[in-house]
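Structure first, then comments.
Here the complex is missing a single protein chain, while all its other protein chains stay put.
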Amino acid sequence: MSGIAGQGRTGNGIVHIAVLVIVILWVMPTFGLLVSSLRDKDLLAVSGWWTALTTTERNEVGRANPPADQVEEAPVYVISGNLFEADGGAEVTRFGISIQDPEAFDAGTTADLKDGGTVTINPDGSYRLTSPEPFEGSRGQRLFYTAAFPPEFTLQNYEEVLSSEGIGQSFINSLTVAVPATIIPILIAAFAAYALAWMKFPGRALLLSVVVGLLVVPLQMSLIPLLKLYNDVGEIFGVPAKTYVGIWLAHTGFGMPLAIYLLRNYIRGLPGEIMESARIDGASDFDIFMRIVLPLSMPALAAFAIFQFLWVWNDLLVAMVFLSNSSDQLVLTGRLRELLGSRGGNWEILTASAFVSILVPVAVFFSLQRFLVRGLLAGSVKG
Amino acid sequence: MQQLLGALVAIVLGVGACALYYFAANTILDLIFPFRDASPRAVRNQKISSVIRPWLFLGPALLVLGVYLVYPVFDSIRLSFYDRSGEEFVGLSNYVWAFGDTSFRSSIFNNLLWLIVVPALSTGFGLLIAYLTDRIWWGNIAKSLIFMPMAISFIGASVIWKFIYDYRSEGSTQIGLLNAIVEGLGFAPEAWITIPFWNNFFLMIILVWIQTGFAMVILSAALRGVPDETIEAAIIDGARGWQLFFYIMIPQIWGTIAVVWTTITILVLKVFDIVLAMTNGQWDTQVLANLMFDWMFRGGGDFGRGATIAVVIMIAVIPIMIWNIRRMNAEER
């Protein structure tokens, strides 16, 4: 369509810019989260994440080593050291010796003190204090400086949330919920989908309508009766009401209509001749399903598996109802919600935790996007 | 680690049990009604087993659907006529309560707002982006990035956006992007999610951000399905840019637009995590799904009122449900 005569090329430039703006708008929130989670938590609290991407200049106060560290280099006493703990690439531009004038001197020059001593601070942060008299007191002298700090990132926040904030445990809990809750429904749905697609029995059309109807039944309708049911079952059999088995089955149930619908549409689209020819070769429905339909349906199975995995991993509601709040059952989404309440202002913890929680689905998304798109289209575009 | 091992065992057992069920059920059926010879009995047996077999295939699925979806629908309706513990019949009093309750009424109002704004914006943006990205060479990369929020949980998205809306009192450095921009433009920063009425929109943006990708993917496929020749014919007829889009392309994908719209509508009715995480219904942002969750657990739980709210959500879904079933039946024919 790009070759229509008499259409100017200017329109295309606008399209590029418009899409670029939209993409930036859409990516910015997640990008901000990622950058923030990698920043030092003290900086995170006082400056926007966008400042972390460029070299920033800040006024800082440091303290020289205490007089106990002085050495005598006749005729003077010297204290030396470095303002920066590690070599992070920061560069001192100005420095001062009093709070009134923190930018009095250029880095690399020597400032004279009233008592005959000197202070030198070099751009790399190394300093040298001299004094004709021995330094006294227990604390080092305060040094004021302005420095340009390059972008600086750390994994410290991740270390913290994975260990002490329970995100690590919740990650395992989420996996425990998501993997079985993804795999178990597939087989059950596939058999049902085959029956609905290719077997003849009375009530098939009605059942199909029921499945399509159940596709949109809000989860909320199921919560209270199932909560009661689980409590009753727990009481009668003397088992806990909130178990992993319980949530696997719940997710299996809630995912079932979509699974049947997607797979049925796909299986119905397989060429009927293949199945008829297998039947003439003496295959039973069971053989046909296992040896022909199942292998041919892999793309649809993959599409559903991705859906179900994303949905289960990202689910909060079902987990809050069917699992307890104890740390061995709290999934990532639940933990995140709890942190929002208890650590609402601690952005270093929230951002790192949130990023851990979206890491797996986003990875799944980017690696298997093809199947996801195919599944979406099969699920909704028909007709 | 032990826990993961347990999960692995569960997968093996669960899948194994399913496979075993199907295999055993089929084998037993074949043993009871053998049909592999040519006798008249075998012919009769084959007929019998072909009647039974579909139900063996469907059995587990029907059981799961029945327990987790069909039974609860009826039980929720029943419970909506009972008291908080679900034991005493109270007639319509839960409904009477609901329509007199201010937070319920404000939830209805907010839900209506969500129902209008979110599907409209998501579908509109999705359509626009689908149209634009289809005409540039890096469109697929752009689409992939815009689609990505779809993989993020509502709660994760809430954290992301709460950070954007973060508010520090005037004078201190704003670390929330929105307030930083607002300040940069010379206005005073605001605590966005506490401004009644407008805060609803700040919450909706989160869902729009997530759902636009979904709309875009589906509408992009639909737009690509519009025959090139109809567009070329329109070009010869003298249609240009926006005329092609609105007169020729959009009318040909109305069906898909409706599907996208209704799918997002249903999602909106169920949305709960975002409100729970952002405001928990404070500052007039309550919605039905969150209100229901609230009543389910408030003070040990009021099952009657919770169920009543669920039924109201269900009633809102029914028209779409009927439309879907009709569409499917029309397709089958």
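Every chain is named by a letter (A and B) in the order it is written, and numbering of its residues begins at 1.
Heads up, the rule we're going with is that a residue touches a chain if its C-beta (ideal position, glycine included) is under 8 Å from a C-beta of that chain, and two chains touch if they have at least 3 such contacts.
Just so it is clear, contacts and distances are computed from a predicted model.
Comparing "Alpha-glucoside transport system ATP-binding protein", "Secreted protein", "Ferredoxin-NADP reductase" or "SRPBCC family protein" against the UniProt entry of the hidden chain yields the protein name "Alpha-glucoside transport system ATP-binding protein". Among the displayed chains, contact with the absent chain in the complete complex occurs for A, B. The hidden chain makes contact, of the residues B:243, B:282 or B:329, with B:243.
Among B:16, B:66, B:196 or B:251, only B:251 touches the chain left out of the display. Of the candidate positions B:9, B:96 or B:233, contact with the unshown chain belongs to B:233.
Looking at chain A, the residues touching the absent chain are 3-7. Even with one chain removed from view, chain B keeps its contact list with that chain: residues 227, 229-230, 232-240, 243, 247-248, 251-252, 254.
In this section, only the chains that are shown with their structure count from here on.
Interface of chain A with chain B (complex): residues 1-2, 4, 11-12, 15-16, 18-20, 22-23, 26-30, 32-33, 36, 44-50, 172-173, 175-176, 179-180, 183-185, 187-189, 191-192, 194-196, 199-201, 204-205, 207-229, 244-245, 248-250, 252-254, 256-257, 260, 284-286, 289, 310, 313-317, 320-321, 328, 332-333, 336-337, 340, 347, 350-351, 353-354, 357-358, 361-362, 364-366, 369, 373, 376-377, 380-383. The touching residues of chain B, when paired with chain A in their complex, are 1, 3-4, 6-8, 10-11, 14-15, 18-19, 22-23, 26, 30, 50-51, 53-55, 57-58, 60-62, 64-65, 67-73, 75-76, 79, 86, 125, 129, 132-133, 135-136, 139, 142, 144-156, 158-164, 166, 173-177, 180, 209, 212, 214, 217-218, 221-222, 228, 231, 235, 241, 255-256, 259-260, 263, 266, 269-270, 272-273, 276-277, 289, 292-293, 296, 301, 303, 306-307, 309-311, 313-314, 317, 320-321, 324-325, 327-332.
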